[in-house]
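Down below is the structure, laid out as structure tokens.
Removed from the display is one protein chain of the complex; every other protein chain stays in position.
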Amino acid sequence: MSVPPMIASLPDLLIEPVVRRALEEDLGRTGDITAQACIPADAHMRAVFAARKEGRIAGLDCARIALRLLDPHAVFEPVVRDGEDAEPGLPLARIEGNARAVLAAERTALNLMQRLSGIATLTRAYVRAVEGTGARITDTRKTTPGLRALEKYAVRCGGALSHRLGLDDAILIKDNHLAVCGGVRPALERARAAAGHLVKIELEVDSLAQLEEALPLKPDVIMLDNFALSDLRRAVQMTAGRVVLEASGGVNFDTVRAIAETGVDVISVGALTHSAPALDIGLDAA
Amino acid sequence: MSVPPMIASLPDLLIEPVVRRALEEDLGRTGDITAQACIPADAHMRAVFAARKEGRIAGLDCARIALRLLDPHAVFEPVVRDGEDAEPGLPLARIEGNARAVLAAERTALNLMQRLSGIATLTRAYVRAVEGTGARITDTRKTTPGLRALEKYAVRCGGALSHRLGLDDAILIKDNHLAVCGGVRPALERARAAAGHLVKIELEVDSLAQLEEALPLKPDVIMLDNFALSDLRRAVQMTAGRVVLEASGGVNFDTVRAIAETGVDVISVGALTHSAPALDIGLDAA
Amino acid sequence: MSVPPMIASLPDLLIEPVVRRALEEDLGRTGDITAQACIPADAHMRAVFAARKEGRIAGLDCARIALRLLDPHAVFEPVVRDGEDAEPGLPLARIEGNARAVLAAERTALNLMQRLSGIATLTRAYVRAVEGTGARITDTRKTTPGLRALEKYAVRCGGALSHRLGLDDAILIKDNHLAVCGGVRPALERARAAAGHLVKIELEVDSLAQLEEALPLKPDVIMLDNFALSDLRRAVQMTAGRVVLEASGGVNFDTVRAIAETGVDVISVGALTHSAPALDIGLDAA
Amino acid sequence: MSVPPMIASLPDLLIEPVVRRALEEDLGRTGDITAQACIPADAHMRAVFAARKEGRIAGLDCARIALRLLDPHAVFEPVVRDGEDAEPGLPLARIEGNARAVLAAERTALNLMQRLSGIATLTRAYVRAVEGTGARITDTRKTTPGLRALEKYAVRCGGALSHRLGLDDAILIKDNHLAVCGGVRPALERARAAAGHLVKIELEVDSLAQLEEALPLKPDVIMLDNFALSDLRRAVQMTAGRVVLEASGGVNFDTVRAIAETGVDVISVGALTHSAPALDIGLDAA
Amino acid sequence: MSVPPMIASLPDLLIEPVVRRALEEDLGRTGDITAQACIPADAHMRAVFAARKEGRIAGLDCARIALRLLDPHAVFEPVVRDGEDAEPGLPLARIEGNARAVLAAERTALNLMQRLSGIATLTRAYVRAVEGTGARITDTRKTTPGLRALEKYAVRCGGALSHRLGLDDAILIKDNHLAVCGGVRPALERARAAAGHLVKIELEVDSLAQLEEALPLKPDVIMLDNFALSDLRRAVQMTAGRVVLEASGGVNFDTVRAIAETGVDVISVGALTHSAPALDIGLDAA
Partner (left out) sequence: MSVPPMIASLPDLLIEPVVRRALEEDLGRTGDITAQACIPADAHMRAVFAARKEGRIAGLDCARIALRLLDPHAVFEPVVRDGEDAEPGLPLARIEGNARAVLAAERTALNLMQRLSGIATLTRAYVRAVEGTGARITDTRKTTPGLRALEKYAVRCGGALSHRLGLDDAILIKDNHLAVCGGVRPALERARAAAGHLVKIELEVDSLAQLEEALPLKPDVIMLDNFALSDLRRAVQMTAGRVVLEASGGVNFDTVRAIAETGVDVISVGALTHSAPALDIGLDAA
């Protein structure tokens, strides 16, 4: 496809409660007592957010909102945009505002940007690792409690796709469900009877035999859980494009390229959100 | 000291809002549509939380609360306690309850336990790395927004100490404050005038010269920021036990032992919370 | 399909905040001052919820939760279940508890049950009107602010399917999007580039020409907006089952059967939620 | 009386939480994914709210607040005011703002305006039906959970009066209270002993005999519940203006005029809020 | 009247959010670190709430809820009831539960009980001061932000009546309103046109001339603001029982009896809530 996806930032209305909670958590009961003791109430300062290491940026909106929640008149001028790559030492955004507000917002802004940019940077690495294959990288529900929408947004900034957002926006039938329903066919029938016409149904299988049983029943997506490479290849052949195939389990930098080359459509990687190291970003007085 | 610290779990009243928010985030608008389609409303199941890898456990209360918020009558029987080490494959807790509730709580419970146990496990490694020296490991404010109290608790489960909780429970004077106040002495005087008698004052210095200026003014703690090992050693000599010394900056597994051996009292490690990989924990139907 | 859909009630965790807000709204600052003046604090009473008219019931969980929020020890024994039909005068549920709690919960319980049962009853009528055709009835986003999940649940109790839950769980491309993107093809390409593999894409068209342009591009669903019956029939022929077709606009009891008989797959009806009259239900002291 | 009542809009502080909740409900976790895919982040648009049918308008503030919550710089220019009548096709308000914001606010704004205007329009019809009699129309507590203040405001926009707002701002003694207290006199005595001097006391009676018992005890209002027309007339004679009389039960368009002509002071109509069909209003790109 | 008013406790649903907020405020981010360090997690303790001074008790429910929020299994056995008088040293309630929970709830429970009992005790003194006159004591809106419903409840425990709860449950016309409306008559007409039939209308006057103008217009209550005793007596004569008269302004223990003896119906006292000293209550380990 020739049209690149837009990096679509989340509405401020959805980000603000997360940032507000983070500020309240840091300010505690009485706010920044060091600044209150040492910085005059009307002091003003300028500063620059800068990446200390190369990486993919995500979360600038969080920094802007953190600053504005403490100083509604503060200036926030982004230099890069979410989804772009930043060079070490180059500015990400310039800010100016009440000095107490800038200092009190600093840690919250950095904590959010560092985590989200860390996720975007790790995602970018996985996306690059499969470049040229037809496979797309996607995330999981293994996200930080309270930050799911932001973390999945960071994954998109890294160039990957979002898997379902939670338990209610797509059906994913796993072994427990199959056991209760009595097999693939009744489980899929139950799912179809319950699902609205805008809900996709994914089925997790753990063997080629189960895949074979599932294919004629045409779920929208079949997840191949912990398949060996040879079985992934065989699954791709058997499926022949009739259903979207998602490889899952045991994905890391050593394995992802080979998995992608089996011809699966989607590869889900839990580590994108549960184990991404923070990207080192700092705030320098200017 | 002969009395070991108790691992003191947080009050449920403080954990519950975090877990509730995480569940709401996963349930979305209508809850687990897969289970609603495939699992009878009154089905019942038993399951076991088990670590897939060896590690230090933290966050069992989160799992219990997640389960109980969805099924108030569910049984949660911990096998280990927070702050203990778990063997791969051995059970952490046995649960029993409404099947839909168990399946819907699973991901939230795991996301919290995996993250907190990941932090506790990483912390344990740092604590072990300095064993036998007089240095204690401590954390920073580089925590996940919304999870600070839980993450600092996980650090304590890992055997380290908590640094200040936020901006309001201790004073930490940094370069920006010094610049505005006009130096170490006026900054400390301002801090002392503002601080209650139960608030400690820490001063960050970035050179031995600054340390020398600060020592006679007796802040409670002096943070030696990004000091070379030789300078840390010199600082310890100069201080001679009059003030608590905290080493900060550039701490990792390659450097932490040597830093500890300089004789500093406390070493703060941002990575404990901003870059700990999750500990792999799963829920197995039993 | 031979497997009937389960009526899957929402988790209490999602219903409770709605009921709590409704109770707080009714109790105001100091609660039921009439009962406080006239009913002893420890008086006890039994009562029965009963439908005054025949209808399809939805919302019994709301009544139970309202009662329990005011008296945690109250007894709530449902006689029918959501999704079942109730005869006038026959009991829906028997309750017993503190008299002040029962009287204070009464209006909130009834307001929710009456509205949701009203929606279920109206939905049932639409579902019956198309019985025997292949068409399914679905709802819209024209729901009462604050009650969407409950109202869409009531629609399912009435035998229809839920359309998307909101703006984030499916893509629905309308005229404004087409105008900005420059037509059907680029709009669909943009949508596909942005959408995860578990997100369905629906396209709204307002003419057969637009349908013809859209069909080879294979969106998951095409909405035929305000099509004449003859055009609906022609659209079904042209589509030949390749895409799910949804008829929308101008649907009422006079038209819905004829629309269904054109062969469309889904018919969306805004009135299900925006204009359903309440079902008359009362609480009788027993 | 020669002074017409002002239509007094609610404070934004009270409306905003309702609108915010409605937006969050529609935006879900990640907001409008269609607009994010298809509409540039900085696109701008103008549009016009217009009634599709004649009706009494209520809820313009909700539309303004919905828009501004998503785009604080958006322009909202009302053409009519709440409490005025709108002609089909004529504009109610002109808006201009960020295109994604306008599209995301649209459904929430319409859902609120349509419901409130539907209530105002139905109320207007009842008010007109009793025009020329001395009777006033009033509402009940049969409102939509979460929307009571807005719906009672819409009733006032329709020209009627508000009944009590909830359980705590007036006393309404019903059969249950009489039964517990042992009759009209002790119930009224208990009520008077508990009520502050700014709280009115209403008594519900279901027979002329009960009315006769109540009149000398002078409650502020007596509700005649489900009285036949002849009994209403007799009640008016007996009361002779000493107490405000409210007729309740069985009120609809077939009966309301005759009830009003009996001479009662107030007629309460539950349908105003529990069964008003939405007024058809749309948003047209301009 | 021979029927004494019941002291009607507020519903727990309304008290719990206040108590929860108070506990969160005291627990901060990580709870009681002293108890976590010094008291084993499973220690148990018994204790007794006891008044240190004689006084009227209010707020026992707050203590019970504080305890139960921290230990759902705790035992709370009240010995006296709200609205009763307590002797110094005698127990108010016996409690038993988890030791950490008891110690953490202690301050919150006492802060609420002490304040509310302080208000009840001060109110009792005013009520006694006017005993034997026909005057009733009432409160004002000068309450502690966040505690109005509880404080007005404490006033009722003290034997006085509640004035209006806030700005929306009764009309109180003051000088600003008169100035804008152009006098007493148009202001009252506007008020009557807007008010529902269950809303009382009070008019504040500051002279006998204004009273004379107001009396024929029959507001429900007239507030005589800062009247001299002689003018109060004259006002009572002029009014002759046609309207409820409320004296306001300059009320204290030196003046209240004389004011009551003028024959006014109600005397409002701001100090009941804005300046009541706390009643000394303690918690003793048992």
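Labels A, B, C, D and E are assigned to the chains in the order they are written; within every chain, residues are numbered from 1.
Criterion: a contact is a pair of C-beta atoms (placed from the backbone, for glycine too) under 8 Å apart; a residue touches a chain by one contact, two chains touch by 3 or more.
Note that the coordinates shown come from a computational prediction; the quantities given were computed from them, not determined experimentally.
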{"item": "Partner chains on view for the chain not depicted", "value": "A, B, C, D, E"}
{"item": "Contact residue for the chain not shown (choose from E:D12, E:D82, E:D139 or E:D169)", "value": "E:D169"}
{"item": "Of E:L10, E:V48 or E:A194, the residue in touch with the unshown chain", "value": "E:A194"}
{"item": "Candidate in contact with the missing chain, chosen from A:I15, A:A37 or A:I95", "value": "A:A37"}
{"item": "Hidden-chain contact residue, picked from the options E:R141, E:R234 or E:R257", "value": "E:R141"}
{"item": "Options E:S9, E:N98 or E:Q114, residue touching the unrepresented chain", "value": "E:Q114"}
{"item": "Touch list for subunit E against the chain that is not drawn", "value": "18-19, 21-22, 25-40, 43, 45, 99, 103-104, 107-108, 110-112, 114-115, 118, 141-149, 165-174, 176-177, 180-181, 187, 190-191, 193-195, 199, 271, 274-275, 277-278, 285"}
{"item": "Touching residues on subunit B - with respect to the absent chain", "value": "1-6, 8, 136, 138, 161-165, 168-170, 186, 189-190, 192-200, 202, 220-221, 244, 246, 265-266"}
{"item": "Positions on subunit C contacted by the hidden chain, ascending", "value": "25, 28-29"}
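Here, only the chains that are shown with their structure count from here on.
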{"item": "Chain pair with more C-beta contacts, D-E versus C-E", "value": "D-E"}
{"item": "Subunit B and subunit D: spacing of chain centres that average the CA atoms, whole Å", "value": "52"}
{"item": "Centre-of-Cα separation between subunit E and subunit B, whole angstrom", "value": "44"}
{"item": "Touching two or more other chains - residue numbers and ranges from subunit D", "value": "25, 27-33, 36-37, 40, 104, 165, 168-169, 190, 193-195, 199"}
{"item": "Overall pattern in which the protein chains touch one another (line/ring/star/complete/other)", "value": "complete"}
